Structures are given as C-alpha cells and as structure tokens.
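Only a single protein chain was left out; the remaining protein chains are all shown in position.
Read from first to last, the chains carry the letters A, B and C; within each, the first residue is number 1.
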C-alpha cells in the first residue's frame, strides 16, 4: 500500500513529463487525476489504520543495498500516517490552485516561458518523495528521501519563482544540503555503532532497541544527536537557521510555497520526534534546555519579525517560523499532551498556513505585487476572498474554535506542566500572533478601497473549490480533533516510554500523596 | 457582625452536578441555534439577504425560549439539585490532559443565559429597524448570532477550556462587529485594538488555565474547585491574579480599558449588546464563577476590589468629559462594571449583588444605548451631544425610556439601580476594616459622579433649547425600535426590586456561591448619604447644563477636563509605553535579521568567494614555480619519511 | 679495461677512481647549470655521463656502462645537440632571474633536500657490499641481465617497447606541421605574383655586387642594396661583417658597383624605332 502511494505519483510525474510539448491542459488534468487517486488511496489507508494495533502498520521490507545493510523498509505509525494524509490532501489542492500559475511564468500575457508540464511533473515528484520520507522506517532510506526532496523544490523555486528566485533557490538548497551532510555523517555513525553492537543495521526498530542503545557511549550519542538535530533544525527552521525560509517561500510560486512550508518543514519536526528523541533518548534529554530556549526565541523572534514585514508571503513565512517554535517546544517538553499537541500542530499548521499561502497567492496573482501596501480595502471588492483570508488568518493566530488553537493549547499546557517560564514566554506569542495577522488584514482588506485594487475579481469557482475544503477541515478539527488525536496518542506514548519520561503529576496530587 | 473570612473558611458549596434531563439536557440547543443561524447567514451569501435578519432574530428568540424553559425547569427542582451537567463530546484527550466539552446548567449560568438571550433578542429586534437600510445587514445579523452563540458557550461551559473558546469567540465577534463598517479606517483600527487588548487579557486567562492544569491535573470546574483548598496559597493567588488579568481584558477594567471607548465605532446595537449588556460582563462572570479560588486567597480578592474601585472612578471621570453620547455611555459602562468587579471582589455577599447589578445594568444600560441609537437615528447619525438639546418633545417614547434608564442608573430610590448599587456600597462598608471604609467611601463618591454625568447627558440631550443643525429634523423612531426600548425600560425599573427584595436572587444563587450570611437590610446608615450625593450630583449638572445655555462647540477646559477628555491619557500611555517601542523593536529586529543572521550567511558566501579569488593567484603559469613546489613537496616527503622512521 | 676493473678491483684503485670521477662529474654538473650557452651545458652533461659510465663499470655493471655510453650519451645527448642547433645555438640566456625569489627559494630547497639526504644516508646502516660475483657467474653480466629480463621482467620489457613506439610516434606527430592552407598551386602562385606589386623575380644574391656569396645582398639599379635578395634565415645568421676579398666592407663595394651601374643606366638609350 505504501509503496503504491510512493510509486503512483512518481510514475505520474514521469507520465506528465513525457507528454507531448503543447498539451498543457492535458498535463494539468493528468496531474490532478494522479494526485486525487493518491489522496483517495491514503484516505483508505487511514481508515484501515488501527490506532491501538501494532505501532508500525502497512510495513514492507525488502533488501535494497545488501552490502550496506540498507533495506527498502516502509511503515506508518500514527504520526507518519497523519502527516502523509496532510500531504496527500494538500497536493491536489495545490495542483488545482496553481492551475495557471505556471502559464504566467513568462509574464502576465506572454506565452509561458517555462514548460507547464515540468511544473506539474515536479509537483508530483515532490509528492512521491514527501510520502516516501514520512513512510521510511529505514534511516538510510529516510535520508535518501530527505535529500531527494530538495531537487524538485529547487527547480520549482529556481524556474517558476519570483524576481530573486535563483538566489532563494540556491540558498534553500545549500542550507538544506549542509544540514543533510551533517545528517549523513550521523547516519553513518549510527551504522558503525550498530555494527559494533552486533550486526550493522539502519532499520529504525532495531536501532531503537535497548541492546544497541546501551552500546552508544553518551558522548557519541550526543554527537549523533547533534548531527541529526542540526539537519532537522535547518529543515524546520529554528531561529538561527531560519533565514532561508522567508526567501524560499517569498520567491516560490504560491502552490510550491504551501508545500515547502506546509509539508517540507514538517519533515524536520517529524524527524526530531521520531529519530532524535527515540534513537538518542539520553542526548535529547541533555539537549532539551538548549532546544527549549531556541524554540522560545524562535516564537517571539519570528512573531516580531512577522509584524515588521512589508511582503505578504515573507510575513506568512515568518509566522510559520514562530509556529515551528511552538512545535519544537511541544516536542522537547516531553509530556504526552505536549508531544501530541506538537504533532497535531504540524497538521493544523499545514492546513492553516497552506490556506494563507494559497489565498495570498490568489491575491498576488490578481494584483501582481506581493507588497502589503499595494492593497487596501479588498474586502469591499472581493468579500469572499477577504472572508476566507480572515478565517485562515484567524486559524493562524490560533483562535479557539479553529484547529490551531487545540494544538497550541495542548503544547502550552503540556510545556507548562514541566517547564514553567518557557511556556509563559511562549504564551506571549499568541498576543504577537494577533498583532501581525490583524495588522496585515487591516492594511490589505479594511479601509477605503485602493485604486489599483478596484478591478480585483472575487474568488473564481476553481479557487473556491481549493480553499473551501481546507477551511472546512480547519473548522472541523477545531471542534472535533478526537480522531486525529486518537491516531497520534499511541505513537507519542511509545516515544515517551522510549525517552523514559512520564507526565509530571499535578502538584495537588503530589501534595495529596505526601500528606 | 460575623467577619467575612470566618464564613468563607467553610469553603464554597460542594459542586456535584447530576446528569441533566428534560429541557436542560437539550441545553446545547442554546448554543447550536444561534451558531446555525450565523453559519447559514454567512455561507448562503446574497440569497438570504431578504429574510436573513428575520432568521437571525428567530434563532435568538429560539434560544431565549429554550433558556426560559430550562429556567422554569430549574425552579421546579430542589435547591441543591439545580446544577446539571450535559455531556456533549470528548474534546481533547492526550495522555494526562483530558478535556470533555460539557455544559453546566446551574443558577448562575441560567441567569446569564436569560440575560444574554433576552437582551440579545430585544437588540436583534431593534437592529431590524436600525440596520434596515444597511446593504450588509445579513452579515451583521450573522455576526450578532455568532456573538450570542459564543457568549452562551462562555457561560454554559463546565470547564475552563470551553469558557476560553467562548471567551475568544466573543472577542472575535466584537472584532467583527466593531469593524463592521470596514471601509472606515477608524473602525478597522478600533476593531484591531479591541481584539489585541482582549488578547492580552486572554494571555492571562490561558496562563491561568495552564497553572490550573499543572496544579489540579484537570480543568473542569468540578475538579478545580474541589481540589482548590489543597493547592498552595501562592498558586491560588497566582491563578486568582491571572484570572483577574483575563477579566480586565474582557471587561475593560483599568489596565486594559483603552479599547472600550474606541469600540463605539461599531453600530449602536453592537455597543448596546456587547459593550453594555453582555460581553463586558464576562469578566465579572469569570470572577464569580471562580469564587472558590478567590475565597481562598484574600490578597487576590483585595486586588480585585482595588481594580474595581479604580476603574469605577476612572469611568466616571471620563463619562463627565465626553461630548459624544456613546462615549459618555461607554464611560458609564466602564464605571458600572467597576462596581460589579468591586462587589465580586468583596466575597460571598458581594457575588449576589455583583450579578444582580450586572443584570439590572444589562437592562438599563442596553435601554440607554438603544435610546442613544434612536436619537442618533433621528439626528442622522450625529453623536455630538452639543448638537442635540430639547428632544423630549420630539421623541417622547425615547425620552421616557431613556429617562427611566437614567433614573435607574443614578440610583433613584425604588428603581433597580438603587437596589443593586446601594447593596454593593453597603457590602463594601460591611467588609469592615480600613479597606472596607476606603472602598465604601470611594464607591459613594463614584455614585455621586455617576449622578452628575448622567444628568449632564440627560439635560444636554433632552432638555434645554434645541441646538440642532439646519438640515436635521428629528422624528420618533419606528415601532420596531421603540418596543424593545419600552421592554428594557420595564426591566430597568422592576429588575432591581424583583431580584433583591426578600433575598430572592441570593437564595437562587445559593447552590453556586453559597448561603448569604445575613439578609440584606434595606435601610442602612449609608443609604441617606448615597441619596444626598445623588441629589448633589443632579443639582450640579442642573446648574451647569440646564440653567446656562450649552455652547455648540466644546469650550477649552482646564487641565482636569482635558485629562478626562483624553481618557485619563490611557491611550497616550499605551502608545508611548507599548506601541512606539514595539514598532521600534520590530523595525530593529527586521534590520537585525536582514543584516545580522542573513548577513552572516551572505558574508560566509562572500568570504569563500574572496579567498578562492586570492588562492587562484598561486597558479602563476611559470613552469619553474610549479617545479619549485614539486621539489618542496619531495623534500617534505623525504623529511616525513625520516621523521617517521627515526 | 672493463674486465680488469670488474674482476679484481681492490679497495684503493676503486676509491681513487671514484674520487676523481666524483669531482669531475660534480664539477661538470655545476658547469652544466651555470654556463650561458646551451651547447656548453650539453657538453658538460656528456662529461657527467661518461664519468657515470665509468662508475657503472667500477660497480660491476659493464653492460650498463656501455649502454650508457652508446645509447644514453650517444643517442639522447646527440638528440639534444640537434635540437640545440635548430633552436639557436648562439642564443645565450641572460642569467638574470625573472621570477621573484625563485633563485633564493631554489637554493634553500636544494640545500635542505641535500642535507636531508645526507642525514638519511649517514644514519642508514648499509650492509657489506656483496658484490655481483656469483650473479655474473654463468655467462657474465650480460647473460645474467638477459636471464633476469626475459624471466622476471619480461612484462615490463614488453611495456617499455610499447612505450618507445608510442614515444616515437608522439614525436613524429608533434614535430609534423599540419598545413593550415592547401599547398598553393602554380596557378595560384602566378595569379598572386601578378596581383602583387613586384612581378619580376627577386635579384639573386650577389647581382651587380662584387661577388655572389649567398649572404651578399644584390644591388638595385639605383645602387641601393636589395634586402630581399638574401634569405631571411641567413640574414639573421650574419654574425660578423663580410670581409670582401680586397678589404672593403660590402657596403663600400656595393657603393662602387652602384656607381658603374648608374652610369650604364643614365646613358641615353638609342631606341630603335619600331616600324609600326
């Protein structure tokens, strides 16, 4: 099942790429078709997934490179399932959203400078690798997908992006490659360690087993942890390594920006949750204070930067830097509600920021400029666009009743029960979130209608079909997150058992037990 | 007189809600109806323009009917069987954090439900007339319904998370409604400001929730209040203060009061519903609902009273200097809520009076706002009182209803204001000790100032000779607007007596806030003083605004007057302390991020480029220099060989 | 001479030879790198090679000694001389150093390298020389060498043969000059000649001059020297002045010749009227 999920988009990408030159419309339809098939398949898989069954389900394992001991091993636990669902749902919407983004690569009315079908082929390839990276349970396979993902994104940003696209694309690639190389060193180190402790392996289950963990001396564990952690910190932009995100997301076409921020960055946090914590429990506990300070700085720093931006897409990018601070805060708080909240946050952030980027993309494709002061009073001219933008924005500032609130609340409550001060500082983030979203909304949507915006059309049917499901999901998860949480909780419990952390008991109960 | 603390030591009543049945089991309908209304109106788009507003009003009335039925069912139940739990669905469950979305129907929440749906429905009816010619009427009614739904969720939730959802939902509704006329930049800024200041309050509330979870392990009222006595004093005080911060944000109390006066940008029904009757009282509801916590920490309670009194005086002073009728009423709302917070901070007896005053205030303040709305409607939306005058002949019904509201608020004996506000002042004095005295006297002075500015408002608007502009010819508002005014006037007259007489409301709230220790004595030594101060206030206003002609343009006042006109420099303070440094901070961090972090990255790239440029020069092209390097290499190899070998 | 030396060289004879040849070879080597003219350094190299040949002989390697003399000095060095001849035997290098600090660095590195080697050899404990008596036993040095080459090193032997062939081929290819333009045909030459400003052939050297040596320039009718009459290669080679048989320098001789020729030219020419 999982291999099918990876193979179909890959084959689809090939198919779309090999279509005859002029047939752009056909390319789009094929791409949409393939992504829809994948979406349906993943939903079927999700339904069949039994939350309290084995941790890894739908597992497949074949020898890949026998000499290195590398398997093609795929399997899905709660967290991976939920993230795969996120990506397989987002991609068709992105394909639909950027229906004619690629056509305008040559300027508004000029014939498309760049071939439309490559754009869609790249999107499909990206989807294949996204599913692959979440499904991989072999560290080496995970690494391969982790690096392979960069290529399609590089080309998408590079040839279909905004004015400084080449700078942004190269910066994105170099940043992630640098991280990737560190991770490669750590992966090899892992193999060597497992070789000393018996037979060398990359399989995640074997690596997290106690007999290998005892063989890793604390210092090597710290170094290996660092290797993995920096790669993931770059991918999910933690503060010092975040400068590539605003450029990449700012210059990428809206659809790609959704995938970059919505799914690609989740690989970083997913990696932290599964690989950093589970393979090196001691080291992660040792590094927790550092990570917490970084995430708290990230929250406040990202939010303050977002307030000061003049470009819509960069602003949204900086908001997700702040949101990623929350996610890493939740992960490294190591309480069950914190980590489940963090995982749920990944899903919610994917949808809410995805919606924000898509709508920003629609606005920019209409007006042509991404600057906030190029708009004004759009609410009067395009009420539907403004309304959906407001809902997406509100889910961005995690208004209760919408999905992000549930996860942010769980992260904050989970973090507070163990680390008081970071949680309180992080809560300041919700005030800053209100400021940057509403101020941006006011400058673009409210007030008298600016001249240039007068002729702006409201959301077309196609665009509505794109945004409506996301808004529906945001509201639905806001009121009833239980199904997603049921899938996430067992695997989070496993992680916590691995990290030998229990939830801190409420002080009352403790006092009660003392008397 | 038994001291207050002795009584409280016994701790609040044990809260053991049983499962709800009968009408109360469908209490979720209360929230669902307006929510469905809002959803239908928002999603349907243009098609429902024609009958949209009727659907909205119907939904609100439906909720009111369900509320009344539940209320009567509750009256039928035995006293301590009155708090009922309605299980809805498990909301969040992750390891130790388990939050279920349940509704708690008990006397406190049912009284709020009645107030919200009752006053809310009246305002819906009023808005039919008020917004009849507004193109976006459908969206207005959608937002009103959304607000009612959120407010009901706030009061009905049985845990702090549900309360928090309602809390922010109400903040969102007020944002949408204040900024309803979005094309006006001032409205948009006011809406944003309201939301952000509310968010600061919500920060306090969410941190309180976190502390509660860390301390009690659960967030439902039952568990929190049940285990409250076991928690350490420091934690309890912390929770109390944080809840107070949340309450201040929402009820526009002193530190976070700047948004209330700007919120008048929204349409008048909004000001009436949200910024008079319901939303601003949410803070008082939070304090009264968490009475178990406040009873356990005296200094938290003390701070609540201090904030209450401070806001009371500030609101009153601001009310005196405002020429805009709505801003004056907003100032008075702020000061009346100050009274309620003061009462809530006084402990057991205070709760009853706080809620009673809240309900009474809900009636007469909403009535006055709607009255002001119909006055504005008549003076084609002009709010400057200096251009009114002599309207009593032209708009008799509005004058009559507004007058009754006025008499109620200044505490004219017999009307509801007198019952509830004097009760609060009396409770303040009874608190005993120096703090009791100070609170009591300040409350008294506040009552006097209230009488002054309300009379000023009455005289400037309805009495004296007309100072209208030429093109203005006021007329009475249509029936659909005056009927709610009349109903509210009746409520503001009878409300107080109905609640306080014979401690009816006290007994009603007993299961929630505990038995009142002494029945309320009507005539206390302070009643006379209150009456005297009232008369002085009215007289002063009479002298200043009825004897002498009111100038059409605001005269340049002395520093005190400008101090009041500038809302006690609240805005200036916020701007200089928070906003300007905030802007500087953002500009600085953006610069730092672009130059600093990015600088490092680009710098690194440039450095590598530079060094490679220099290293390139080593390739001189001369064969002999290459030969030299080869020879040096050979020498090094030989040296290394010897080094290793020897 | 080689047999005696190889068979019974006892200590003193060999060291004597060694010391003489060592001094000779080092001196020649130094001379080679310091002389200005390339030919002299070639000769110096030949001296070194001869002394080495003798040393080989002393070291019981008669075959190598002869190969050194015949192949190495005879062929390779001669090849050097050929190239020196072609490239410019007379071109003297100015010993002024162009690359900054090259000479100093070369000296330092050279000395350091030498010191390193000497220290190395000094410390090395060399076993007693076993001498090649038994190795050359059956059939002498050449037979021994041949036996080894065609058993143990036969593969290397074949590879070197291939190397030599490729080297020869390479040299031929490198030295061969590809004609960039097709060989001009007679037709083209005559066409160019007509087009060029000088149709008449160039005066061969020595025309009207006192004698017709190959580097003596011809005289033009007006008495001036025709530069084109002497081939450029030779012209460049003119080292000293060309002493005319009677002690006058060629210019003087050319000048008198020019006077006589002018006289003949200015003489009025009776022009037979051509019957039209």
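Annotations for the structure displayed:
As a working rule, contacts are C-beta pairs under 8 Å (C-beta built on N, C-alpha and C of every residue); 3 or more make two chains touch, one makes a residue touch a chain.
One rule holds for everything that comes next: contacts and distances are computed from a predicted model.
For the chain that does not appear here, its UniProt entry gives the protein name "NADH-quinone oxidoreductase subunit K", which is one of "phosphoenolpyruvate--glycerone phosphotransferase", "NADH-quinone oxidoreductase subunit K", "Sarcosine oxidase subunit alpha" or "Monosaccharide ABC transporter ATP-binding protein (CUT2 family)". The missing chain, though absent from the view, touches B, C when the full complex is examined. Looking at C:170, C:184 or C:204, the residue that reaches the missing chain in the full complex is C:170.
Annotation: of C:134, C:197, C:222 or C:266, C:134 touches the absent chain (contact as defined above).
Residues 616-624, 627-628, 631 are the ones on subunit B that touch the missing chain. Touching the omitted chain from subunit C are residues 11, 14-15, 18, 22, 25-26, 29-30, 32-33, 38, 41-42, 45, 48-49, 52, 55-56, 59-61, 63-64, 67-68, 71-72, 75-77, 79-80, 83-84, 86-88, 91, 93, 97-99, 102-103, 105-107, 109-111, 113-114, 117-118, 121, 124, 126-127, 129-132, 134-136, 141, 144-145, 148-149, 152-153, 156, 160, 163-164, 166-168, 170-172, 174-175, 177.
The rule is simple: only the chains that are shown with their structure count from here on.
Chain centre most remote from that of subunit C: B (centre = mean of CA atoms).
Centrality by Cα centroid goes to chain A.
Taking each chain's centre as the mean of its C-alpha atoms, subunit A lies 37 Å from subunit B. Our note on geometry: subunit B versus subunit C, Cα centroid distance of 107 Å, whole angstroms. Separation between the centroids of subunit A and subunit C, computed from CA atoms only, is 76 Å.
The set of subunit B residues touching two or more other chains is empty. Only residues 620, 622, 624-625, 628, 631-632, 634-635, 638-639, 641-642, 646 of subunit B touch subunit C when the two sit together in their complex. Those residues of subunit B lying in contact with subunit A across their complex are 42, 89-97, 161, 164-165, 167-169, 172, 175, 179, 182-185, 187-189, 191-192, 195-196, 199-200, 202-203, 206-207, 209-211, 213-218, 227, 230-232, 235, 582, 585-587, 589-590, 593, 597-598, 601. Put simply, subunit C touches subunit B in their complex at residues 99, 102, 105-106, 109-110, 112-113, 116-117, 119-120, 123.
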